[in-house]
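Every protein chain but one is kept in place in this view of the complex.
Each chain carries a letter (A and B) given by its place in the written order, and its residues are counted from 1.
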Amino acid sequence: MKAPDFDYHRAETLEAALALMAEEDAFALAGGQSLMPMMNLRLTAPEALVDLNAVDGLAGVRIEDQRLTIGAMTRYAALEASGEVAEHAPLVSTALPYIAHPAIRNRGTIGGSCALADPAAEMPALLLALGAEVHLQNVKGARSVAADEFFLGLYETAREDDELVVAIQLPVASKRQRIGFHEITRRHGDYAMAGCAIVATEDLSEVRIAFFAVSDRAVRARAAEAALAGTSGGKAELENAVAALSEIDFAGDMNASTHTKRHLAGVALRRAWAEVMA
Amino acid sequence: MTGPLTIFDKPNSYIGKTVPRPDARRLAEGRGRFVDDKQLPRMVHAAFLRSPYAHAKITKLDASDAATSAGVVAVFTGADLVPHVEPYVGVLTHLAGLRSPPQHPIAVDRVRWQGEPVAMVVATSRAAAEDAAEKIIVDYEELPALTDPEAALAPDAPRLHAEFDSNLAWERTVDVGDVDAAFQLDGVTTVEREFRFGRHTGVTLEARTALAEYDPAEDRLTFHYSGQAPHMMQFIFAKHLGLPEENVRIVAEDVGGSFGIKIHTYGDEVATAAAAKLLKRPVKFVADRNESFVSDIHARDHIIRARMAVTGEGMIAALEFDDITGIGPYSMYPRTSAIEANQVLNLTGAPYEIENYRARARVVFQNKNMMCQYRAVGHPIAMAVCDGLLEDAAAAIGMDPVEMRRRNLMGDDSYPRASAAGMKLDDLSHHKAIVKLTELMGYDALRDDQAKLRDAGVYRGIGFCSMVEVTNPSPMFYGVGGAPIASQDGATVRLDAGGGLQIASSVTEQGQGTNTILAQIAAGVFGVDIDRVRVKTGDTEATPYGGGTWASRGAGIGGEAMLQAAVALKDQVLEVAAAILQSSPDKLDIRDGHVTDLDGAERMSLMDLARTVYYRGNELPPDLKPELIATRHYRVTEFPFVFTNGAMAAHVEVDTETGIVRVLDFWAVEDCGRVLNPLLVDEQIRGGVVQGIGGALFEECLYSEDGQMLNASMADYLVPMAAEMPDIHVAHIETPTKTSVLGAKGAGEAGTGGAPAAVMNAVNDALRPLGASIWQMPMTPERVLKALGVV
Partner (left out) sequence: MSKMQSVSLTVNGEAVTATVSVRKHLVDFLREDLGLTGSHVGCEHGVCGACTLEVNGAMVRGCLMLAVQADGATVTTVEGLADSGRSDAIRAAFAERNALQCGYCTPGMLASALEYVEAGGTADRDAIRAHLSGNYCRCTGYQSIVEAISDVISGEVDA
């Protein structure tokens, strides 16, 4: 199938891009690794595309005030290759090889994944676990939204239609940060059947757990976090945490019922937690 | 002179040697010649509007907006094509009782599956055609969708076709021996299971593609075809578009995978040809991936209740099953949709000594995409049912599954003979194959490892399959029932003036290496370097008449025809050489492009000989009438099919928490008769095994209850990919078939036919200590978890 027709604008500055986003019922075109398939399948038919690929300054990783700022147009491949990301956001480095395939990671962007909010995508869950902030901007101004308040539902976020995601900000990981990541997929690089990302302090006083591919969006598991935070993280506490997963509003799909998702989330949690404790 | 014995060991022989394919080098440079690579002057593009409903009446169809949409050349509805296309019916007389109503390329007033063409738009670009298709307004009155074949058989079920008294398309039973008595015997153990085989489809990477051009001056249709059976398509287009058969030319150059998908009559392709004729312009149609899923034929989709009785000594006392399969709303034309069920009845249990055998198959109309023959037709089902029950029974009586096979497999010295279902068998080697297999895999050591790992909570399993494969079919497969499908194939070998060979064959190349094998045979048998052979296949205007490629027949039938043609040409050339050299043909040979003495001393080059014949005939004796071209045809006569056999084993690990099955290793021992090119055969088997693993673990066309295909994209329909596939170890036994000089049987479908059974048995072997088992394919994580009682 061929994409329906549209107007195409290549923006070269952020201002120009924002102006185009304001003017029309336009879609940002980032890596195109989700938007183009949807257009080629005629599942979506934007009036206009605002291509962000040539916009100056939207890509790149930098450290400021103990925060790691990642430009929205930073591609997965760049994140994978980034020493800063490996050092300051090891969870992201750990998870990247599981996202799609090399050729997709050569184009796909962190901002695109964030804006899309696919419930099965890794990145939104990573951002939840890391306590990230999403920086948004439109012609009227800029704002930032905590990841916890950003992912609102199935492909639904706090972003207004005319806003662009311009950057993602993460707290710099302490050297002793513990992380765990596990996803259950039938084939390498596929969207997961269930996945879990965990960030904890060395003493387990703070634990953040997020899931993907189990609900209509990436979700925090706060009751499970509470079951593990401040404990020794042993088997009993872990099982309490697994039991606490019933707090999640599980959603089944073609390949796994709600019940199966609930089960797989528990498996993913146990396996990710084993990495936390390793 | 050129006795058949010498061709396998004479100096120039390529038979049995690994020869890389020249085609491979060309394709790797990006120099493929696929149908969509062709652009013709004034060419226009077709797109189809397809039914969104599984079953509905079309109450209104308004294409006026579409007709005036930018770039549109024409819009055709089903009714528009009725005067131009004779409907087709997918029945064959040897499948007694099979019925199916006439089919139109585009639905006329009723749609019967989601994806059925409803209208065709022809425009200056594919994008413009799609834009216009979206503007066609169709009102549908939805009708109840019959999707479940069992429900469709209920006496009060609504009927899909008013002209028939039920939704049953065909039924066949086989009853041999005394099955009831055997199940009652003292001391027999009976195992009974319900098997479910999911629907899957071919997912050729190159989608179906058609480019039709029509020349009104000569009333001539040229159809650039991505497919396997050019002459069959020639007949079909001629008959249904009302053209003289010789005025239809089918050209198939490179084909991006076929596997039985591209050998049927598809409405969209017929409509494309019709549109080219009506518009007098070249029309191209390329199925997009979504269309492929809802219109390429599907396969499998069988529900089978089966039981087996075994004696205390592990001998199979009886086998019985009942098979129901849904085939979609019509029987596919011209091969029919009853063949898979027929094969299941014919092949189940065929490797074993079984005296009491009863089976029934019912083939049912339903509102899903059509089903027909896809790689290894019926085999994966037949093998999984029998070998699944056999390993189940082995476990029940505490016998090793290999030992159980040793006791039941037909003796290697017991041929010729017949199977329980009456199949004529010869030249098989089941026992040799299973012995070689267990050596190849290190069976005993694997069992030891398995036991140790189980103690550590790791669940691995080993599963086997002993199988037969139908290859080299005779006219008894299709032709006998009235199908326009040739079972014989032809080959032509011509010596050109430069001393090289031009060869042509009616079998076709889809990547399996046919062209290379034909060149090997011609070069070796005739006596030239393989680089001096040019091969032509896939063009009804330039090759002899024949069936093309299906049922693993290219090497065995096409190859034998080529062998015979090369032998004939050699005799003809030596006769000329003898005249020129004043020798006698039985004192001469052809080696490395030269006429030689029997001891190899060169007497004259083939180029010299050919140039003499073509340019300087004055130098030849006047009564010599040289023919430097020979054509031969070959068909199998003594047997309906030439069966091959194989033994396969899978080693799997089941993650009992996620339900994910990983195939760790796979072994296949194949007896395809004479191996013509080990590299190509091994690769055919590997590719086939991976397709079989796909069917066992990943692939399934999922439908909603109302007949919507839910996963019609490559993101959702899971094909096997590199990271999950094991290395596949292949070995051979060579028992040449006596039906030909070449001795080659087929090998193209074995892996796909045998692997699912081996994988299923391995999974069940892994699950056995947990008291669980699974009999449904694909064995998805959720199904495994359900079998384990975890979810």
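Please note the rule applied: a residue touches a chain if its C-beta (ideal position, glycine included) is under 8 Å from a C-beta of that chain, and two chains touch if they have at least 3 such contacts.
Note that the structure is a prediction, hence the values are computed from the model and not measured.
One chain is not displayed; in the complete assembly it touches the shown chains A, B.
Only one residue from B:R99, B:R281, B:R335 or B:R686 touches the chain missing from this view: B:R686. Summary of contacts with the chain left out: across B:P149, B:G256 or B:P282, the touching residue is B:G256. Annotation: of B:I7, B:A127 or B:A421, B:A127 touches the absent chain (contact as defined above). Seen from chain B, the chain kept out of the figure touches residues 20-21, 23-25, 27-32, 34, 36-37, 39, 70-71, 127-128, 202-207, 254-259, 288-289, 510-513, 679-680, 683, 686-691, 713-715, 719, 721-723, 725, 727-728, 751. Counting over the whole complex, chain A has residues 1-8, 10, 29, 32-33, 36-37, 40-41, 51, 53, 77, 97, 100-104, 106-107, 187-189 touching the chain that is not drawn.
Following the convention adopted for this analysis, only the chains that are shown with their structure count from here on.
Contacts from chain B toward chain A in the complex involve residues 125-127, 130-131, 134, 288, 290, 657-658, 660, 698, 702, 710-711, 713, 715-716, 718, 721, 723-724, 780-782, 785, 790-791. Taken in their complex, chain A has these residues touching chain B: 1-5, 37, 41-42, 184, 186-191, 193, 254-257, 259-260, 263-264, 267.
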